[in-house]
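Below you'll find the structure I mean.
Only one protein chain is missing; all other protein chains are in place.
Naming follows writing order (A and B), and every chain is counted from residue 1.
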Amino acid sequence: MDIHNLIDGNMRVKDAGQEMFRLIERLYPICRSITGNGVRETLRILKEYIPLQVIEVPTGTQVFDWTVPKEWNIKDAYVKNSKGKIIIDFKKSNLSVVSYSSPVNKSLSLEELKEHLYTLPDHPEWIPYRTSYYQKEWGLCLTQNQLAELENGVYKVYIDASLENGYLTYGEYYLSGKIEEEVLISCHICHPSLCNDNLSGIALAIQLAKELTSESTRYSYRFVFIPGTIGAITWLAMNEQKTPLIKHGLVLTGVGDSGNISYKKSRRGNAEIDQAAGHVLKQLNKPHKIIDFFPYGYDERQYCSPGFNLPVGCFMRTPHGHYPEYHTSADNLSFIKIESMADSFVSVFNILDVLEKNRKYINTKPKCEPQLGKRRLYEGIGGQSTQAVDQLALLWVLNMSDGENSLLDIAIRSGCPFSKLRSAADLLIEKKLLTEI
Amino acid sequence: MDIHNLIDGNMRVKDAGQEMFRLIERLYPICRSITGNGVRETLRILKEYIPLQVIEVPTGTQVFDWTVPKEWNIKDAYVKNSKGKIIIDFKKSNLSVVSYSSPVNKSLSLEELKEHLYTLPDHPEWIPYRTSYYQKEWGLCLTQNQLAELENGVYKVYIDASLENGYLTYGEYYLSGKIEEEVLISCHICHPSLCNDNLSGIALAIQLAKELTSESTRYSYRFVFIPGTIGAITWLAMNEQKTPLIKHGLVLTGVGDSGNISYKKSRRGNAEIDQAAGHVLKQLNKPHKIIDFFPYGYDERQYCSPGFNLPVGCFMRTPHGHYPEYHTSADNLSFIKIESMADSFVSVFNILDVLEKNRKYINTKPKCEPQLGKRRLYEGIGGQSTQAVDQLALLWVLNMSDGENSLLDIAIRSGCPFSKLRSAADLLIEKKLLTEI
Partner (left out) sequence: MDIHNLIDGNMRVKDAGQEMFRLIERLYPICRSITGNGVRETLRILKEYIPLQVIEVPTGTQVFDWTVPKEWNIKDAYVKNSKGKIIIDFKKSNLSVVSYSSPVNKSLSLEELKEHLYTLPDHPEWIPYRTSYYQKEWGLCLTQNQLAELENGVYKVYIDASLENGYLTYGEYYLSGKIEEEVLISCHICHPSLCNDNLSGIALAIQLAKELTSESTRYSYRFVFIPGTIGAITWLAMNEQKTPLIKHGLVLTGVGDSGNISYKKSRRGNAEIDQAAGHVLKQLNKPHKIIDFFPYGYDERQYCSPGFNLPVGCFMRTPHGHYPEYHTSADNLSFIKIESMADSFVSVFNILDVLEKNRKYINTKPKCEPQLGKRRLYEGIGGQSTQAVDQLALLWVLNMSDGENSLLDIAIRSGCPFSKLRSAADLLIEKKLLTEI
C-alpha cells in the first residue's frame, strides 16, 4: 500500500470523489432502518462494489445487555385530509414516517393527529428525522410550513408497516493482510434518506475497501457496515474473541459536508491511531479539529466502552449536531460536496498509510553519525546554510532510532512529514544503516 | 451531607452570612495574641456555638523544634504627652501595643519614644499590627498622622503587661463520621482586632462545624482553632499519631473581603482536595485563582512541611499581603462583606461535598453500553440533536467507571459538574449498572 499512488487533487482522487458521490446517489432513495429490507437492499448494492459478506442475526438474539429487536418493514404511509388529499406521503420522503412506527389505519381529528406530528419550527421547510426503536409508537414528520396549513377536520392516517420476528442484517468485508492484526473500519447503515449522516460514511468505506483490495497491505482490514448502536453491539457480541486483534480502528461518518475535518480521539487518547490522525491532519496543513473522546456520538461509544477500550477514533467533518441540516431532510444530495468526499478519502488513506508504514528501527551505527557522504547520501559541496529536507529526515531517523521511538514518534517530535521519514528509513535500510526491530 | 440543602443565594445561605458576621462582631473587640486570656475569651464564646474542647499546653512544653512560650496578658497601655494628655490608648485600639510587649512604665523624650513607634507612612490614617513574640521588646503602633503631630517633650509610657509561665490555649472540635479518616479544618485565633485575617476564618469554621453537625457525614471532621505557627506546631506535635488519618485539609483565612476566591494548593499539588477545589471553583463559574503551593503564608506551612506533607490546601479570598488593609486597623468590620462570607461558606461546603461523595465505581456491564432505554434511563423518541445533560452524565460515568477513575476524575475529564455525575452514579447503582469499589 502506498499513499504515493494517491496524490491529493490528482485525477484518481477526483474520480474517487465522483464514484463515491454516485454511490450516495444510488443509496439515497432507500428507506433504511436498524433492521429490514432497506438495509438488505443497501448491502445488495454494496456487494456490486466489494465482495461483502451479509450476516443475518435473528430477532431475540441476546447481545450483551441488548436483544436484537424485531424486524421493521414499511411498504407505504400517508395522511389524507378530509378532502381526501394526501398531505403527508411516505413515497415522497421516507423521513415522513418515524422509524419503527407501528402500523396505523384510522381517522383522527387534527388535534389528535398533532400529537403524532414532528416538525422543525426553526427550519420551516425541512422535515425532521425521528425514530422510536424501542418504544411502541407511531409518528409522522413534516415541515413546519405544512403543519401550519393543516385545517381542522378529520384526517386519515395510514401506515402500512410491520414489526415481526426477523433479522438484524449487517455487512462485513475482511481483507487479509500480511499480518493477522487488523484495522477496523466501521460505518452505520441505518438511516433512511440522509446523505452526510450515513451515506457519506458508507461510500468512503467502500472506496477505501476497493482501494485497499488493489494494494498489498501489512495489516488485515475489516470493514463493517452496521446499524448504529445495536449493530455495533451485535457485531462486538458475536466477534468478541476477534477484538484483541484490532490494533487500530476508525468510525467513518459525516465525511461529505463542506466543513473541515474533525478527528475524535479514542478513549485511550494516545493510541497510535490518535497519533497518526493528529500527525497527518497537521501535515496536510488544512484547518482541522482534534477532539477529545467523549462517550456519545457514533459507534466509537461501543468500541470504546470500558470492557473493550479499543483504539478506535472517529473521522468526520463537521461533528453531528453542529450543523443544522443534521437529521433533517436538508441532509440531502446537495449537502454533499464531491471535493469533501475526495478530501476525506485522501486524508483517511494517509492515516492508514502511516499505520501501515509505522515501524521501530535500530540505528546500526549508533555511535556518532555514520558518514553519509561515502554512501552518496550527502550533498557534495558543504558549507551552504540550507540543507535539503530529506537529509534532515535521514538525520532524524538515525538519531532517534534507538529502538524506543517509532517513525511516527519521530515524525511528531521532529515535525518532519511521516512520508519523508519513511523514505529516509527505506534508504537507510538499503544502506544497511538501519534495521527494523 | 448534601450540598442540595444549601443552594447559593438562598435564604439559609444568606442567614449563614449574617450569622458569621454577627460572630465576627462579637469577637472583634477582644485583644488576642498567641497565648493569653484573649484566646480563652474567644474560645469561650465559640463554645456557645459548638461544643469545643479547650486544650491548655503549659509554657515550656517542647513541640518539635519549638518551645511553648510564656503566656502574655495585657491589662492596659497608654502614652501621655507632657501635658498629661493620652495620645496612644490601648483601650481605643488593641493594635496600639506590639503584641508580646514587655511591661513599661517610664518617661522618655520624643526621640527615645520614636524608636518604639510603628506607623504606616503610605496609609497615614491606619494603625499597623506588629508582634514581637520571641524577642524581648516593647512597641506601640499609631497612625502616621498621629506621629506627625507629636511635639518635643517628655512622654510617659505605660504598658501594663505580663509575660509569665502559663499556657498556650487552643480549641478543637471533633465530629465523628462514618469512617475514621478525617478532614482537617484549621484556622488561626491569635490576632487582636483584625477581621478578615483571623476572625473571618474562625466564623467560617464555626458555621461549617454547625452545618456539618446537623448532617450525617462520611468523613470525620476535625476543626482546630489555634494560634498561628506555634499553635499548629503544638497541635501537630501533640497529635502526630493522628495525622495519617487526615485525608484532606483546609486552612481557612481571609474569607470575608470583597475579592475573588483564591485556593492555594497543598505541597503535593495534585491531592484530592486540590482537584476538588479546582473543580468546584471552576464549576461555580466565578472568577477565582488557583495558586501553586509555596512554603510561607498560613499554617499550611506546618501541615505541608516535608515530615508531614499532608494534603492540606488554603482557602482564602485575596491572599495576605495582596490587599493594603492586611495587618492594619483598616482590616475592620467594614472590610468584611456578608456576601463574601456567604459565598466562601457555600464554596467550601461544595468542596467538602465533593470529598464526601467522591467514589470509584465499576461498570457492571462494561462491554458496550448497557441498554438505558429498557431501564427508563433514556428519552423515548430518538433522533433529536440534543440530549439531556443528565444522560451525558450517565454515559460518562458508565464509560469511565473501570475502577481507575474516581467520580472527581470523571468530572475533571468530562467537564460535567460533579453533582450531576454523582446523581447519575446513584441512579446507575439503583439500576445495578454500577457498583462501588
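Following the convention adopted for this analysis, a contact is a pair of C-beta atoms (placed from the backbone, for glycine too) under 8 Å apart; a residue touches a chain by one contact, two chains touch by 3 or more.
Quantities reported herein were computed from a predicted structural model and do not represent experimental measurements.
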| item | value |
| --- | --- |
| Selected from A:P124, A:G153, A:G269 or A:G373 as touching the chain missing from the view | A:G373 |
| Contact residue for the chain not shown (choose from B:V98, B:L140, B:L168 or B:A424) | B:V98 |
| Contact residue for the chain not shown (choose from B:Q135, B:S214, B:N285 or B:S334) | B:Q135 |
| Contact footprint on subunit B, counting only the chain that is left out | 63-66, 98-99, 118, 128-135, 137, 139, 229, 232-233, 236-237, 240, 267, 294-296, 301-302, 304-309, 320-321, 326-327 |
| Residue ranges of subunit A at the interface with the undisplayed chain | 363, 365-371, 373-374, 380-387, 391-392, 395-396, 398-402, 414 |
